[in-house]
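And now, subunit A:
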Amino acid sequence: MIIKNGTVYDPLNGIKGERMDLFIEGGRMVEEAKGEVIDASGLIVFPGGVDLHSHIAGSKVNLGRLMRPEDHRRDPVPRTEVTRSGTGYTVPTTYVTGYRYAVLGYTTVMEAAMPPLTARHVHEELDDIPMVDKGAFTMMGNNHFVMKYLKEGNWEKLRNFVAWLLKATKGYAIKLVNPGGVENWKWGKNVEGLDDQVENYGVTPREIIRGLARVNEELGLPHPIHVHCNKLGTPGKFGIVVDTVETVVAERGRIHITHIQFNSYGGEDWATLSSAAPEVAKAINRSEGATCDLGQVIFGEATTMTGDGPWQHQLFRLTGNKWYNSDVEMEVGAGIVPYTFKPKSLVNAVQWTIGLEVALLVEDPWKVVLTTDHPNAGPFYRYPKVIEWLMSRKAREKTLSEVHRAASSRSTLPSLDREYSLYEIAVITRAAPARLLGLRRKGHLGVGADADVALYEFREDDIEGSFSRAKYVIKDGEIVVKDGRVVKEHWGKTFWVSPPGELPEDAREEFERYYTVSLENYPVEPEYLPRSEVIPCG
Partner candidate 1 sequence: MVLRRGVVCPFCGCLCDDLEVEVEDGRIVSTKNACPVSRSKFLSHAEDRARPMVGGREVSVEEAIEEAARILREADFPLIYGLSSTESDAQRMAVRLAELTGASLDNTSSTCHGPTVLAAQECGAVKCTLGEVKNRADLIVFWGCNPAEAHIRHPIRYSITPAGMYRQGKKERFVVHVDVRETRTSKMVNQFVKVQMGRDYELLSALRAAVRGYEVKEAAGVPGEVIKGLAERMKGCRFGIIFFGMGLTMSRGKNLNIDAALRLVRDLNEHTKFLIMPMRGHFNVSGANEVLTWLTGYPFALNFSRGYPVYNPGEFSAVDLLSREECDAALILASDPAAHFPAAAVRHLASIPTVVIDPKVSLTSKLARVVIPSAIAGIECEGTAYRMDGVPLRLKRIVDSPYLPDREILERIIERVGG
Partner candidate 2 sequence: MEVLLNTGRTVDQGVSMERGKTSQEYFEKVAVAFLHPEDAKELGVGEGQAVRLTTEFGSVVLRCSLGNTERGSVFVPMGPWANALTSALTEGTGMPSLKGLRAKIEAVPGGKPTTLEELLRSWRGRSGSA
């Protein structure tokens, strides 16, 4: 296949909008090939999009679907000759998830929160998501054995356990969600800061973060620890992000702060909420090894779902909306609360500014990834709107004029001139997340890369529209989307890691005693990943 005459943006190969031809053979980018010619004149050519933080599969996501029939009813998706039916809006069904990512030009998506005990469920759903390559991050920040070995200071056992757990769950990265706080939530409590105690364990969130960051690098995992910080969603607590970042980079570790918007709140309470994006962005700027994704707010319907049980309870108390809580023995928790971001709400307007401010204030685009923490701050299919806000000051001003005035007075957003270029958009939606994930064949179009390519008809006056429906999407060398419609169903792979390390002997007995499943029935069997690839460590 030849993609002829497109304007190519390929940041990992230093290509900034050059007119050139691309060649595809055997599902990869090659030097030279024959076959079908796609006329890309007048189109921009990006590598396939890479989403490193989204909630698309597993028990919590499915509870979000289950509890909201009203959410699905307004967005039915009929079947076609090529595609299956389903429903959309904030938490779409699995097939619809795959189709809608593909139409945006995204070809790789990571499920950001996999509870180990229900990992099979995550993989069953991933197996029903077509079009994209995928993976899932294993939650560890409140794991019994992690905290136990940290308390004992037994690094070898900790390392072995983490390696084993990644393999047992077929996970891709270490995820921390409110480390320590979720264990306390199992007694109806939380932690208030990095040095609070986790009940019965005698460790602190700081120790958990530092410990898992260290193990992460010792195992040579492709992705840094992926952290949902403590006290998310709390006015005045932005300092926890700064402190968390510094804790890790002080020991030359790597850390990815996820949906940073939700943790970048100044003020003292909801009434005085203000943006602390400048302080947080500064911490990211000065810390080598620290990166973030946005969790950008989109006005409208959302379904908040996190592994952060106490936060979700808090949100239920704030809103009175329906509330699911789901605690998982020995490991994790989760909560789900539907939420509407309203432009005229003071809090929501300020929240909206924060994600954009971070994106505009972090100087190096390689440290930023575009996300909405789907479906927490809005569904992923609204990413094009975020791109528009980032690329156009005019678009931001228009929205600023429509939302609560606090957005202008409690944030630096109105004063920010920066406008992202197409090249920078390619960085924060493709190249940076692929590099951060350590997926070497993703996020670029150089020889040897997977032939995942997105072609858009770019119009300056309709940025959102331009990115909402790709003109062509090529996945593994095949045209899967044409003129914004799925024309072929395609099945991607699941990526996971397999670092060396076995379950410590003393964990076996405790496992049998405290879990309600047998150890032998715990690890996810290979049958659940019919198409998979192990990404090497080290």
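Picked so that all candidates are chains of the complex that A comes from, given by their letters.
We take it that a residue touches a chain if its C-beta (ideal position, glycine included) is under 8 Å from a C-beta of that chain, and two chains touch if they have at least 3 such contacts; residues count from 1.
Because the structure is predicted, anything quoted here is derived from the model rather than measured.
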Self-check item: Selected neighbour of subunit A [touch, this complex] from 1 or 2
Solution: 1
Exercise. Using the touch definition up top, name the residues of subunit A that touch candidate 1 in the complex.
Key: 57, 59, 61-62, 65-69, 71-73, 76-79, 84-87, 91-95, 117-118, 120-121, 124-125, 128, 186-188, 200, 313, 316, 322-330, 336-337, 513-518, 520-521, 525, 527
